[in-house]
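For this view, one protein chain was removed and the others were kept in their places.
Just so it is clear, A, B and C label the chains in written order, and each chain counts residues from 1 on its own.
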Amino acid sequence: MTAASLSHKPATPVLAARDLSKRYGGIMALQSVGLDLGAGEIHGLCGENGAGKSTFIKILGGLVRPDSGEISVDGRPLALGQRTDPQLISIVHQELAIVPTLSVLDNIMLGMGGTSPFYFAHLVRTQVRQGLDEVGLAHIPLDRKASALSLAERQLVEIARGVARRARVLLLDEPTATLSDAEIKRVFDTARLLRDKGTALVFVSHRLDEVFALTDRVTVFRNGQHVLTERTSDLTSRDLVKAMIGRDLVRGTQKPLSVAADRPARLAIAGLRCGDALKPIDLALAPGEIAGVVGQLGSGADVLVEALAGLRGLVDGQIAIDGRAVVIGSVRDAMKAGIAYVPEDRAGKGIFLDAPVWMNLTASVMGRFSRGGVMQRAAERERGLELAAMFRIDPGRLGSEVATLSGGNQQKVALGKAAALTPRILILNEPTRGVDIGARSEIYATLRRLAEQGLAILFYSTDLEEVLELADRVVTIFRGEVVRSIGRDALDGGEILHDILRGRDDTIVLTQ
Amino acid sequence: MAEAMAVKTTEGWVSERLRRMVATPHELHATSIRGGTLVLIIVAVLFVPHFAEFGNLQSIMYSLAAVGIGAVGMALVTLSGNLFMLSMGATAAFSTVVFASLISLGLLPTMLLVVAAGTLIGLIQGVLIGAADTNPIITTIAAASMITGFGVLWTGGITVVGHGQATWLGFGRVFGLIPNQILVMLIFAGIAGFVMQKTRLGREIRLIGMQRDVARVAGLRLIAATMFCYGFAGAAAALAGSLIASSSAQGNLTYGIDLDFNAIAAVLVGGVSIRGGRGRVGDAVVGAMFLSIIGNVLLVSGVSYEYQLVVKGAVVLASVIIGALLGQWAPRLRRRVGAAR
Amino acid sequence: MSGAAWLTRSIRLVLLVALPLGFALTVKHFLSLDNLYAIFQSFAFLGLLALGLSVTMIAGEFDLSVAAMATVAGLVTIKLVVLGPVAAVLCAVMVGTVIGIGNAVLLPWLQISSLVTTVGTMILLNGVGFWLAGGRVLSYDNFDVSDALDQTLLGIFSPRSLITILCFLLIAAFLQFTKLGRDIYASGGHRRAAIQSGARVGLALVVCFAISGAFAALAGSLISLSLATASATLDSTTLLQAAAAAIIGGVALGGGIGSPASVATGVLILTILNNGLGLLSASSTELLLVNGALLLIVVLLDGKAGQALMDLRRKTAQTKRRNVTWQG
C-alpha cells in the first residue's frame, strides 16, 4: 500500500483496516489492502466482480480469517476470523439475510449479541420501534412475518437490523440491486440520517450514479489490490470506470435500430392480462428489434416477461407470433411457440451449477439430439461448440461444471442455453445482473449480433444505464399499464424515471 | 475448430477419465467404494476361510440380488431429488403375495403382472409427488401403511402358497454357475443405468434432481420424470418381491419388508448424493455389493448377530462420514489433477 | 404457502375438536377417566419422541435415530437400575444427549444432511442395542418404580404423562423466550440468512440434537421402567408415528415452522384417533388405512392441492371485496 492511496485519511478513524491479505489456493483474493473510515462518513467501495470486495466484506464480518493484516474499530483491535460483534460492524448482505418464517422484529433482533440468554419480544419492541422511527423507517411493520413482505421491504428490514444494533460501522453490500428507485431513495435517506448521527457507512455498489449521489469518498479494488481512495467530488464517472477495469470503457457504440413501421410484427400482444398484476397490455415487437421493458418492482413489468415465458400459467389476452395466434400456458408452450427465456436468478433458476457447460447448453433442446429417446452425444457436442463460439465461451471448458466459471461466463451459458432453442423471440429478465463491466459489453455485443440475424429481443431491467445502452425501444410500465413505448433516442433517463414513478398522469399517484 | 477440439479430447481422454473419477464429491466417494469393495474382496479371499468357495460366492449373489434391485430403484428416486422412497419394503412384501397368488399362470406372466402392479403402485405415488407436489418422504410413508393395509385386507395375514413352478428364478443358474437372480439384477441395473446415462429422460431426471427450479424454467418434463422414477422404483420393489417369493413360491406381508432400509443403506454407502442428480445407478449396486460382502464375511466368520449389526451400522456411518470428508477434499484433489494435466 | 398453512391449521383444529366429540358421542367409555388416563399414557411416550424430533425439524433437520435411541436408552436404564432408578434414567438421558450432540457435531464438520448421518446413527444404535441386550430381554423385578411412574394422578394423569407435559412446557418456553430458541427457528427458516445475520446456527443445531437425543432417551428410559423390561427390538413404526404426529400437528418438514403446541396437537390427534378406533374394535388394517389416509390428506393439503384450494378461497374473497367497493 502506498502512502498516496491513503490520502484524505480521517484524523480519528472509526474503522481502520490495514494490510489485509487472503490467498485461496493459488489465487490472491486480497493483496494487502486497507481502508480507513471516519465517523459520519459514507464511503463507496467499487470494483468489478472478482476484485476482492466480497472477501473484504467477509473478513470485516469475521466470516473469513485473513492470512495477514489487522482491523480496529475505535482504536481497539478486532479478533480476526471470529464473528465480529454486530454492535461494532454490522453488514447488510447483498443476498438478503432475512428469515422468511420469522416476524420482522425477530429478524431485526436476530444475532443481536449481548449476554442475556433470554429474549422477550414484547420488552424490546418499543425500543426497536423508537430506533427505527428516528432514522425514517417508521413504516416498517414489526409484527408481520417476513415472508409477507416485498423484496424491497425485506431490504429495509435488513437495514433496520443494522440500525437497531446501533453499529459503529454499517456496511451496505449492494443494497439497491433489487430495489426500485423510490425505494432506493428511501435507503439513501436512511443512510444519510445515520451518517448525520455519526455512524460510518460503507456502500458497495455497481451503479456508478448511486456512488456519486451518495458517497463522500470512494475506494476502488481491482484484482485483489487497492487502486485508489479519493473524495467522490474529485472524481468523474470516467475516472472511476477506468480505475475499476484498468482501461477506458468503450460503450454505446451500437447504433440503435430505427423501427420501421411497415415491418410485420414478430410478436404482437393484444389485451394481455395477468391477474391483478397486469392490466390489458398491447405490445408489438419487430424482428431484429431489442425492446427494454422498464418499471418499478411491483409495476407488473417483470410479470409481463414471465407471462410470455410461460411461468405465470394461462393468461388472458391474445399473443401472436409472426401473425399466428399462440396459447402460452407453460414453459413448454412458450418454447414451442419460439420463445426462449433467461431468468433473473441465474444460480436459482437459470443454470444447472453442478452440470457441465455442454449439458447446460442443450438442456432445453434435448429432444433435438435424441433418437428414440437416446441422446446422440456427437451431434450434441457439435451444437455445444457452436453455441460456445457464438457466446465466446472457452470451448476447452465445455466439460467443466458451470459452478467453476465466473459470473459473466455463467450468464453467457444461461444465454447460450436459451439461444440453443433457435428462438424467434428471446426474453431476458435482468440480462446482466451481477455481471462485471467487461463481460457485460461482450454480452451486449452478442445480443445485438443475434438481433441483426432477425431475432426479436424483449428484456426487463431495473438498471436504467442498461436500458439506455441496449434497447432500441423503451417500454415504460406503471401499475400494470404501458405508459410509453418509444424509440430510445426519443427520451432520456429522466423521462423514463418520470414514467415509471408517476405514470402518465401525476394525479394517479394521489389516489391510492 | 471442432476438429481441433476432437484431437485435443482424444489426447486428454485418460486424464479426463481420471479427472472425472475425482471431479465431484460423489464421484470420489463412488470411486473409493469401488476400490474399497475390491480391497474387501481381496482381504476376504486371503484371510477368511471358506469365503472364496464357490458355494459361498453364490450365496453372496443370492443375498445381493433382491437388495441390489431395490437399491437400483431407490437410486432413481434419490437421483430425481426426492430423497428416499419409504414404501419399497411394503411394495415388495405385497408383491410376494401377488406373486404367490398368480404363480400358477407360469413364471413369466406372473413376473410381468407383479412388476406391472408394482409399477402402478409407484406411479400413483409419483403422480401425488410430481403433480400434486406433496412431500416425498411423508407421501411414501403414508403409501406404505396403505399398501400393507390393503395387503392384510386381501390375505388376512395368511401366507399365500403358490401352486406353480418358480424354480427358474429361485434356484436356476446359468451353466450351473451364475444364479439367474443375479442375471435378473444385472439386466435390471443395466436397463436403469442405460436410461439414466444415455437417454433424454435419464438426463432430465438427473437435471431435475440437481436443481428443480432451473429444470422448470428450462422446460424439462418434471411430472413425467417424477412419475417415471417412482414407477420404476415400484417396479424394482415388485421385482425384488418376486425374487424373494420365488425361492419357496410363497408370499407373506413380512417377506422383504426391510427392503427400504437395505436399499437406503446401499445408496448411501455407494455414494449417490442425496442432494439429487449426482451419482450413478451402478454406485448403488456397488454399495449393495459392499454391504452383502461385509455381511457374508461376518456370517462366515461366525461373528454373533449383535456384532454384525454393529459392524453394518458402523459401515454405513463411516461411509457417510468418509463420503462427506472426501467431498471436502475433492475440490483440492481436482485442482491437483487439473494442475497435473 | 401461508394459505395452505391456514387450511391445514383449520383442519387440524377441526380434527382436534371433532374427533373426541365424535368418539364421545358414539363410543361408550371414551370419556371415562380410565380411558382419558389411557390416552395420556399413550401421549407420554409418543409425545416425548415427537417433541424431540420436531425440535430438529424446526431447525430444518431430521433426526431419524430417535426410535433407536429410545431402545438403547431403555436397555441402558435397565442395565443400570441397580444404581437406583433416578440415577439410571439420568445416565440414559446423558447417553442420549451425548449421542445427539455427536449427530449435530457431524453436520457442520461434514456439511451433509442430517437425514444421512442419522440413518447411520440409527443403524449403529440398532446394533448397539442388540449388543447391550446380549441376546436377552432385560427385565427388572421391582415393580415399585413401575407402579410409581404409572399411578393415577388427578384422575387422568400419571407421573410419566406429567413429565411429558412438563417437557412440552419447558421446550415451549425455551423456544419462545430465549435467544437460542429464536436462533433455532431462524436456522430452520432460512439457514444461510440465519448464519449471515449472526444467529448461532452451530450451537442451535447442537442444542436441537441434544434435546432430541435426550428426550428420545427419556422416553425410552421411562417406558422401560414402566414395563420393567427392555429389549433390543422396539417396534419399527415408532419413528414413523413420531414423524407423522409432528407433521399432522403442523411442523414443517422444511423447517422454521411449528411449535410444541402443534406437536401436542398432532400427537393428540393420532392417539385419540387410535384410541377411539381401538374402542370401536378396529382391525389393524383399518388403523393402517386410516392413519395412512390422514397423513396423505395432510401432505396433499401442504402441496399444490392445498394451494389450489387457497387460490379459490382468495378469489372468492376478492370478488366479494370488489362487489362491496362497487356497491360503496
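Here is the rule we go by: a residue touches a chain if its C-beta (ideal position, glycine included) is under 8 Å from a C-beta of that chain, and two chains touch if they have at least 3 such contacts.
Heads up, the rule we're going with is that contacts and distances are computed from a predicted model.
Asks: The chain dropped from view, which UniProt name applies: "Sugar ABC transporter substrate-binding protein", "Molybdopterin synthase sulfur carrier subunit", "Sarcosine oxidase subunit delta" or "Na+/H+ antiporter subunit C"?
Replies: The correct option from "Sugar ABC transporter substrate-binding protein", "Molybdopterin synthase sulfur carrier subunit", "Sarcosine oxidase subunit delta" or "Na+/H+ antiporter subunit C" is "Sugar ABC transporter substrate-binding protein", the UniProt name of the unshown chain.
Asks: Just list which of the chains on display the missing one touches.
Replies: B, C
Asks: Pick from C:Ala38, C:Leu115 or C:Ile297: which residue touches the chain that isn't shown?
Replies: Within the whole complex, the residue contacting the unshown chain is C:Ala38.
Asks: Of the residues listed, B:Thr37, B:Ser273, B:Asn296 or B:Ser319, which one is in contact with the missing chain?
Replies: B:Asn296
Asks: If I consider the whole complex, including the chain that's not displayed, which of B:Ile121, B:Ala236 or B:Leu253 touches that chain?
Replies: Result: among the candidates, B:Leu253 touches the missing chain.
Asks: Since one chain isn't shown, list which residues of chain C touch it in the complete complex.
Replies: The missing chain touches chain C at positions 25-29, 32-35, 37-38, 41-42, 45, 130, 133, 135-137, 139, 143, 146-147, 150, 223, 226-229, 231-235, 237-238, 275, 278-285, 287.
Asks: Determine and list the chain B residues touching the chain excluded from the picture.
Replies: Spelled out for chain B, the touching residues are 49-51, 53, 55-56, 58-59, 62-63, 66, 148, 151-153, 156-159, 161, 170-171, 179, 244, 247-248, 250, 252-256, 295-296, 299-300, 302, 305-306.
In this section, only the chains that are shown with their structure count from here on.
Asks: Distance-wise, how many Å sit between the C-alpha centres of chain B and chain C, to the nearest whole number?
Replies: 31
Asks: Quick one: chain A and chain B, Cα centre-to-centre, how many Å?
Replies: Using C-alpha averages as centres, the distance is 43 Å.
Asks: Could you say which residues in chain C touch two or more other chains, in rising order?
Replies: none
Asks: For chain A, which residues are in contact with chain C within the complex?
Replies: 83, 86, 91, 93, 95-102, 106-107, 109-114, 116-120, 145, 147-148, 161
Asks: In the complex, go through chain B and note every residue touching chain C.
Replies: 83, 86, 128, 131-135, 137-139, 141-146, 148-150, 152-153, 261, 264-265, 268, 274-275, 304-314, 316-321, 323-325, 327-328
Asks: Contact residues on chain A for chain B in the complex?
Replies: Listed in rising order, the residues are 25-26, 309, 311, 331-332, 334-335, 341, 343, 348-355, 359, 363-364, 366-367, 369-370, 373-375, 382, 385, 389, 395-396, 399, 401, 417.
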